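One protein chain omitted, others in place.
Order as written gives the chain letters A, B and C; numbering starts at 1 within each chain.
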Amino acid sequence: MQLDRERLLRAYKNMKIIRMFEERLHEEIKTGEIAGFTHLYAGQEAVAVGVCELLDDEDKIVSTHRGHGHCLAKGCDVIGMMKEIYGRADGLCKGKGGSMHIADIEKGMLGANGIVGAGAPIAVGAAMSAKLDGRGKVSIAFSGDGACNQGTTFEAMNMAVVTKVPAIFVFENNKYSENTGVDYAVGTASDIAGRAEGFGMKVWRANGSDFFDVYNTMLDLLDYVRAGHGPAAIEFDTERFFGHFEGDPQKYRGDGELARIRDQRDPLKQFRLKAVELDKIDLSDLDKIDEDVAALIEAAVTQARAADAPSPEDVLTDVYVSY
Amino acid sequence: MQLDRERLLRAYKNMKIIRMFEERLHEEIKTGEIAGFTHLYAGQEAVAVGVCELLDDEDKIVSTHRGHGHCLAKGCDVIGMMKEIYGRADGLCKGKGGSMHIADIEKGMLGANGIVGAGAPIAVGAAMSAKLDGRGKVSIAFSGDGACNQGTTFEAMNMAVVTKVPAIFVFENNKYSENTGVDYAVGTASDIAGRAEGFGMKVWRANGSDFFDVYNTMLDLLDYVRAGHGPAAIEFDTERFFGHFEGDPQKYRGDGELARIRDQRDPLKQFRLKAVELDKIDLSDLDKIDEDVAALIEAAVTQARAADAPSPEDVLTDVYVSY
Amino acid sequence: MTEMMLREAIAQTLHDEMLRDSNVVVLGEDIVGGMGTEGGPESTGGIWGTSGGLFDKFGPNRVIDTPISESAIVGAAAGLALSGKRPVAEIMFADFVGVCLDQLWNQLAKFRYMFGGKTTCPAVIRMSYGAGLNAAAQHSQSVYSLLTALPGLKVVMPTTPADAKGLLTTAIRGSDPVIFMEHKALYAVRGEVPEGEYMIPFGQARQVRAGRDVTIVACGLMVSVAEAAAAGLEAEGIGCNVIDLRTTSPIDEDAILDSLEITGRLVVVDESPPRCSLATDIAGLASQHAFSSLKAPIQLVTAPHTPVPFARELEREYLPSADKVQAAVRAVMAYK
Partner (left out) sequence: MTEMMLREAIAQTLHDEMLRDSNVVVLGEDIVGGMGTEGGPESTGGIWGTSGGLFDKFGPNRVIDTPISESAIVGAAAGLALSGKRPVAEIMFADFVGVCLDQLWNQLAKFRYMFGGKTTCPAVIRMSYGAGLNAAAQHSQSVYSLLTALPGLKVVMPTTPADAKGLLTTAIRGSDPVIFMEHKALYAVRGEVPEGEYMIPFGQARQVRAGRDVTIVACGLMVSVAEAAAAGLEAEGIGCNVIDLRTTSPIDEDAILDSLEITGRLVVVDESPPRCSLATDIAGLASQHAFSSLKAPIQLVTAPHTPVPFARELEREYLPSADKVQAAVRAVMAYK
């Protein structure tokens, strides 16, 4: 899984898709056309893409309320997602799920989740399945620095160790759970990985703003897990660029904090800087991608706006396969 | 809180009460007179007594399904408890609770509990109360090596660290949760304290078969917690002398295992050996206590047998204070 | 009387009760807001705007911001209550009852009974509930039917700012555990609130509108749906007696049965899915105790037996509406 040119371009493209998807939503939500609660992932792109670049459709992930980035990185259809967020009949979940419940089982994406901490146990189940199949596949639970305090997350870590399944706990420490700082809510003073280690797992840490660090560290971690050594955990230091949800005035931020992180900890900016150093890629390649992505997002919004709303009777379908 | 003669004699007496209470129940249950599920605490006496000797009625404890020892050590009335276990109208809980739900709030005993892992959060609440009152009182959650895997226990530990309350997590590692060995179920290979440490707490470890070790270690731990340093945890290596519940054939035990632990890890035997070495106590003092306790337990059973059953209408009372 | 929003009535009541009784303690996720951030405590002041200012006034031992650990929050409330305090815990969304049901159901609700009446457990657990904000399947549920079923808990559902004050005061000063359910779509509703001490006893319904043809029983957000339906029906000459239960446990059986003696016709409006719901609960009451009065089949207007859907068009269809209530009323009136 060396980072050849093609892979680098794809990674950049996927990060850019996430960024533009979220920036566009940030604008569109203001129009009132999009309903419900939306949590934007922008700022954390290097984590979703760095992790998912190393997975295939048979590897599973379980995501969170802040799930767009994970979904996109795992291969969910951009237009289907946009339609879902707009609540359209042909959205990825037929308008029944919305932003917090996007899933695509075929792609190994077992769902965003509105319940903080609910994903980790589900990922352990998918890891049990992977172990049973014996094909070296893994299952990943994404959790935040807030979710890492939920009982379910702890239970899942212990159970993964006990059952020695290929579950990977990816902690995205973006320093906030809603309005609360990680230094307050995590008893071990913001060290989430250390706590995972306390559960008997091998842990890694990496800079979640740097795609290369994410990718290379995950390469190492995945080697370990795919080899059958049992579960592992990794903590990424990362940043969220928008509020907790769209509409959040972010009064808990320090002066200039947002400007600083957007300047110094932007995964896309950092990628651009490092990619050209690698001598495989020109900035013009990336500019071209930027244009393509802009067109894609524009098309997604246009199509989502034009798409049909679900019809009221559909409220009754899809509860059971048969009843 | 030095171990003077009086205190030593009282500790021995309390341990003996627990032992004889449980041994007698073991016999009485065979008669079919006692209903429900009963989990005996015998073998772990040094923990309950060593811990509770250092508490007063304003310090709180929250217990487990295996709660008789904690209740007795915290001062619940022996006869009231026996009546409760027999399901009598004037039992400690009027026959409504039974073995798994004995409580005596006046004594700071906030309840045995049939739900594994439910106690730790409740103890954190009591610790919040103690902190608010500012009188140096503490709140203790007893948990087993099985309960330590429940999400609630982990949440409680983190919350206690975050809120810096005087909560103490006492883990009684008796090596078994029902039929499962601790080496299997605890991801950190039977090291429970290490995991608590991972949550950012100061932890202690002691020999739960040795009253003196329990007492002295707790003395140290309590100094720390009462001084306002926040929560702490302690793991006791201990043994249960009977089955998980009365009726358990214990096929999971190794050959000779029970005989070995009853011989080598009996808190009462060990107390006798050490107490006389201390030169403050004669074996005859202890023999006298044995007689007194035998009479007390005999009286408890006699009275419990003779006591009235609750009347059927009582099923409707005590649900609410007013409704 | 002062006009204010329901959320303000709650914040004010919490403040007043904390001032009055130093045993009152509040706890929950982000109820302070800004803990451990550069913005600092109170920089946001609670997700629902129901706890702003309390931390600055009463300090960290009585206003306890917690990690995301709902079981530990409710458990801590239980432990506080058993220790003589009067905790008011906030669960951000009622849907999160899923991660803390044990503490509500097997602990809080049962301590008094299991301990033979020898303790009280005066904890109030507040939670926002209900659909209407397109918050989808895990942030929109009407959990009150499930909680009403649990012996040992009381369940309170204010619909006006005045009721919010009167019922919350009663909840905090009472001796039993109370679930206090706040509909998300009612937080910004305005109304007059009595000044000073104001308590509303539990189990006393509020007659929202008098009428002699049909009894409509509702609670929470559904009261306004029932009211809108009844207002429209008046033009058709149909008089609806609209009852706001205020508390579903205890429930004011007399208010329902007395009204049925007059009307003989019952429509229940319930935001929950239909099975084992508050709607069927009231149907059960009527079919046992008002059988001889009933002139027509009971009509239950509920959500369907589905999760709450996301899209606007679907959620609108999911929720009981004034139209559906009117259709139900017409059906009971037309029955011969």
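By definition in this document, a residue touches a chain if its C-beta (ideal position, glycine included) is under 8 Å from a C-beta of that chain, and two chains touch if they have at least 3 such contacts.
The model shown is predicted, which means the values in this text are computed figures rather than measured ones.
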Task: Options C:34, C:211 or C:273, residue touching the unrepresented chain - done: C:273
Task: Options A:129, A:250 or A:303, residue touching the unrepresented chain - done: A:129
- [ ] With the full complex in mind, choose from B:132, B:147 or B:170 the residue touching the hidden chain.
- [x] B:147
Task: Candidates C:36, C:122, C:220 or C:309 - the one touching the absent chain - done: C:309
TODO: With the full complex in mind, choose from C:102, C:163, C:182 or C:271 the residue touching the hidden chain.
DONE: C:102
Open item on the list: Using the touch definition from the top, which of C:64, C:89 or C:136 touches the missing chain?
Closed with: C:136
TODO: Pick out the residues on subunit A that sit against the missing chain.
DONE: 60, 62, 84, 91-97, 101, 103-105, 110-111, 113-115, 118, 120-132, 139, 151-152, 155-156, 158-159, 162-163, 317-323
Task: Chain not shown, touching residues in subunit C - done: 71, 95-99, 101-106, 109-110, 113-114, 136-138, 145-146, 148-152, 249, 272-281, 283-289, 291-292, 294, 296-300, 304-307, 309
Open item on the list: Just checking the interface: what residues of subunit B touch the absent partner chain?
Closed with: 35-37, 87-88, 91, 93, 95-98, 100-101, 113-118, 146-147, 149-152, 176-187, 249, 251-255, 257, 309-316, 319
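One rule holds in what follows: only the chains that are shown with their structure count from here on.
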Open item on the list: Using only Cα atoms to place each chain's centre, name the chain farthest from subunit B.
Closed with: A
Task: Closest chain to global C-alpha mean, per-chain Cα centroids - done: C
Task: subunit B and subunit C: spacing of chain centres that average the CA atoms, whole Å - done: 39
Task: Between subunit A and subunit B, centroid-to-centroid distance (C-alpha), Å - done: 45
Open item on the list: By the touch rule stated above, which residues of subunit B touch at least two different other chains?
Closed with: 151-152, 155, 158-159, 162
Open item on the list: Give me the residue numbers in subunit C that touch at least two other chains, ranges are fine.
Closed with: 67, 69, 71-72
